Structures are given as structure tokens and as C-alpha cells.
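Note that one protein chain of the assembly has been removed; the remaining protein chains are unaltered in position.
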Amino acid sequence: MAKRYLILEDGSAYAGEGFGAGATTSGEVISNLNLLGYQETITDQIYHNQIIVFAQPAIGNVGINHDSYESILPTAKGMVVRDVTNISTNRLSRLSLDEFLQQHNIPGISGIDTRHLIRKLRQLDGPMKGSIVDVADAHAFDQLNATVLTNRQVDQVATPKPYPNPDTGKNVVVIDFGLKHGILRQLSERRCNVTVLPWTASAQDVLNLDPDGVLLSTGPGSPLDLGDAVLEMIRTVQAEIPLFAIGLGHELFALANGAELKMLPVEYHGSGHPIRRIVTNDIIYATQGQGYAVVAKSIDRDRLITTYVDLINGTVQGLRHRDFPAFSVQFFADGAPGPHESRDLFDEFMEAMTAREG
Amino acid sequence: MVKVVVDAMAMQRALTRITYEIIERNKGVDDLVILGIKTRGVYLARRIASRLQQLENVTVPVGDLDITPYRDDIDHDAQTEPEVTAANIDFSVEGKKVILVDDVLYTGRTIRAAMSAIMDLGRPKSINLAVLVDRGHRELPIRADFVGKNIPSSQRERIKVSVSEIDDRDAVEIQQA
Partner (left out) sequence: MPSLNDIQKVLIIGGGPTEIGHETELDSATVQIMTEFKKHGVRTLVIDNNPFSVALEEIQPTNMYVQAVTTENVRHIIEKDQPDAILPSLGGLLGIQIAQELIEDGDIGRFGVTVLGMAPATLRQINNPAALNATLKEIQEPIIEAQVVSTTDEAMGMVEAIGFPLIVKPVSPRVDTNRTICENVDDMLTALNQGFQQSRFDQCSLERSVVGYKEVEMVAVRDVADTKILICGLENIDPIGIHSGDSIVVTPPQTLNDREYQDLRDATFRIATELGIVGVLHLHFALNPANQHFYVTKIAPYFTRGVALAARTTGYPIALVVGALLLGQRLVDVKLPSGYVKQTAIMEPMVDHVGVRIPLWPFQEVPDADQHLDTVMKAVGSTIGLGRLVEEALLKSVRSSQFSPRDVLPSVSNLTDGEMIRQLIHPLANRILVLIEALRRGYSPAELSELTKIDNFYFVKLQHLLLIEQAIKDHPLDVDVLLRARYFGFGDGMIARIWQTDTAKIRQLLADARIAPTYKMIEPTAGEFPEKTSGFYSTFEYENESQSLGERTALVLGRGGNQLGPNSAAEYFTTEMLKQLKRAGYHTILMNTNPNAVAIAPEFSDKQYVDPIQLGDVLNVIHVEHPDIVIVPGNRHYLTRELSKLDINLHVLPPDQETDQPAPEMATIGVSLFVHNQHKLAVGVMDMIAPGMNKSLSQVTAFRMPAELPRSRRTNLVEQAKQAVSERQVTGMIQVLFAPKPDSDSHQLTVVGVRPSRLTEMAFLSKVTGVNWVRMLTRQHIGTLDDAELSAIKVDIHSNRVALMNAAFPFRQLHVLNRPGTTDQEVGATIAFGSSEALTLTNLSDTDELDRIINRTI
């Protein structure tokens, strides 16, 4: 294992051991607090161009398995961990985390005091860029400072063409902003006949498929970078078809209906926050991964109802349209990784579609 | 043979969805009142009111109607027509949008009796019907505006709704007679 460094734009450098690919990469450094699920995390497209610091100290223990991919071609820029174990648990014993990362040219660095990093990163009030490099010299820092964090992220990870996920049940159109497969799995479990459309699809494209329901997926980056056409599409579709939006989808749903967004000082990725479901006044836990939040005060109460709230940081976690069966949640309803109680929302979506028919 | 067709979580979701649909349909909660029928309809009515309270921070008045039990066994030709025996409604229905709530919608006769009773009390602006279960077999031209779940059933079957307030759990079960 070669000696490598994680350098940050504040000038600090941390020595560790490289694993995975030997690539030199740069990206925004993000803390992930989830207890388990490194495979789901590293393959989730919301981490596009990001370097992920894992709170979980021992990574790689269960290799790479079939059911935990949240995308086929991960686009994260690195894993920063305390300890990595190279174990392969699949049938042919040929896929450890190390091998997987090499296949996708993603570097990892271990031996880092991730707790210290996470404690440091939580105090920031803006994104922090970092690089995984072989040598922590002036040149490396220069390169890092010159790196610009992209804002074309959805384009880079979302599907450019429609594709199906056939089944025999309800017809659902999924608008892909870089979706996580957990969403497809939940729909599949409910026998939905899914068509995935690129995010640039127009309302007419959607309606032409005569769907029973429409789902706006998760994805990386800021919804403010995506222009107004998609908001127009949402406004048209929500009035005709039951709509369910998650993560980035939720943020777009909010924007489309007149709310504003704010950038969080620190992105939050974890599943320990209690979230209040307002309608029944009970508390659930769900996996969250957000860099933006809806500004509560900007919600037009004639159009939107707030349905979920994070009790720790007060952020809006769910919305529903007053006039249409259209609802959204900021957290990952499919829970991969993370708590499953929010999967109920997919049942809600199904029931909304059923009610529509009757 | 007993089969659970709606479990506790599904019942919660159904009531939640009905609540949202009420908001959608009525463009808000102004002038809304809720009336529950018989025992279980009342608990469901209260749960819907509670949800409205949570979402809109408005207390929607809830009343109830006591109707002679409708014996829903196989041969119901020999039944008497249900009628309202008591109405515990301490507000006026004049000009209000009434949401009538029952647990199971079957022949429709109970609802007819309820509607008569309501209209005897005043002239509501509208009456909408919300039921947890619609089991078909209507004998009168009555339909529900908000339905938790459609459960097509044969007349030989019995549909049993349990609510945790008085039964030991939330569930809807079908029993073969």
C-alpha cells in the first residue's frame, strides 16, 4: 500500500495509505455518518465528484455484493476511511472493495483520523475542496485551488435516453436526475411497470406515456443549476398525474411551486435525526443526504403543505401540494443504506395511484 | 378463516390520504365539520380531525350519529330500515361542508339515514362521504367521495374493522362466514 495524502483547500494535509485506484482526484469533501452501507454510499450518484469521509471506521468487511449497488458506474471521487479490509464475500471471491474501486478508477485512502476530519468539517460554513494525491507539495495544492466544482452534475450522471424496467403493475414514469437504484427496487417490489426518462423530458413526453404516476428521482448537485424548463414540466405534470418526488426531486418540486432553497453550510449525510411526520405527529428515522433545503418561510401555504420536519436542524423534509395528489420528501424514502420505515412512502404513492383510478 | 386485508400501517396511510384528499377537494378546511357514524366511524372521524389539526393548526369540529345496528348477516331482507337514534352534534351544520365518516360502506342504507338526519338539523353547504372500506353491493344510489380501500366482497363474507381505541389493534379483516 503506497503512502498517499488527503489535502484540503485550507492547507491541511493528512498522510495515509492508498487503496483502490492510484488516481489523483479532486472534489468536494463530504462526511458520511451512516453506520453501514459503504457500497450503497460509494455508488450513489449524489456523491458525484465528491470525496467521501466515512465515520464508520472499518470499511470493506463484507466485500461487494449484487444487491447493494445504487448505480452501476459510480462517479464519486474518493473514499477516506480509517481502516479498509479487503475481503470478497461473493461466490467467486473476486470482488473486494479494493478491486471494485480500481475497476472504477476511484482512489481510497485509509489510516486517516476520520473522526477528527468529521469534527472539523462540521464547523464549516461552505464547501471544502480536497484532493487525494501522491505527494502533498505546493504543486498539489495549486492544482487543488484551481479546481472548480462543476455545476453540470445531473447531466453527467443521468440517463440521456429513456429505458424501461418492465413489469405488470402500475405504469410509473421516473424522471432521472441521477437516480439511486433503491428507488427502482422499491418500485419493482411493487410490480410497477417503469419507464425511466431523461430529466430533460417535457411534460408532453411524460403525458404521452399515459402513466399512472410520476416519480422525480434523487440526484447530485443543486436544483438551481437545472433551469426552468424542468420546473415547468413539473407544474404541468403534477396537475394531471399523482406525483412523488425524492431528494433533488423534492427540491425541484418545491421550486416549481414557488418555494425558495437555501444551501446548507455543511452537507448532512446520516440517518440519526428524528423526523416528525406532521400529519400523524409521530417520529421516523430515515437516511438523509442533502446540501440544500427548502426555506420554510418561503413556502406558499396556499399551494404547499409541510409534511415532514427534521427535529434536529428544523429543515423541511417533506411537502405536499394542496390541490393535487403530489408529494415529496427530502430524505431517501428507499432507505438504502439506512432505516426502512420511510419505505411506507412508496406504498402511499401506490395508494395514490390506485385511488386515482377508482 | 380470517384474512387481514388492511394492517395497522395501511390503515394509518389510508386515513392520511383521505385527509389530504379532503384538503385537496375542499381547497382548505374552512367551514368543515366532521360527523362519524356509529362506534368505529367516530374514532376514524376523530383521527381525521386530528390529522387536520396537525397539518393546518385548525380545530375541525367533530360530532357523531348513533344509528341502530344494521345486522349485516347473510339474509338481510328481513331487516328494518336503519335510523338515527341519537345525534351528538353541538354545533350547527348550517352552511357547512360536512364530511360524513363511516368504517364500511355496504348497501348505503345507513348513509341514507345519516344524511336525512343531518338535513333535519339544518341546510349544509355540502355532504361528502369518507369511508375506510367500500365493499360494494350498493342498494341505493350512494357513493363515497373518499375511500380508504376498495374491498370487493361476496355477501357471504363478513368485513370486520378493528380500531385500537376500543379493539386491541388497527386492522380490517375478511371473515368467511
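As written, the chains take the letters A and B, and residue 1 is the first residue of each chain.
Just so we're on the same page, a residue touches a chain if its C-beta (ideal position, glycine included) is under 8 Å from a C-beta of that chain, and two chains touch if they have at least 3 such contacts.
None of these values were measured; they are calculated from a predicted model.
For the chain that does not appear, the touching partners among the shown chains are A.
When the omitted chain is restored, the residue from A:A55, A:L209 or A:A296 that touches it is A:A55. Within the set A:H48, A:R82, A:K180 or A:H250, the residue that contacts the chain not displayed is A:R82.
Residues of chain A that touch the chain left out of view are 14, 31, 33-37, 39-40, 55-58, 61-62, 65, 67-68, 82-83, 85, 87, 112-116, 118-119, 122, 270-274, 282-283, 285, 311-312, 335-341.
Note that in this section only the chains that are shown with their structure count from here on.
Of all the residues in chain A, the ones that touch chain B in their complex are 278-281, 305, 307, 320-325, 327, 344, 347-348, 351-352, 355, 358. Those residues of chain B whose C-beta lies close enough to touch chain A in the complex are 9-10, 12-14, 16-17, 19-21, 23-24, 27-28, 50-51, 54-56, 147, 150.
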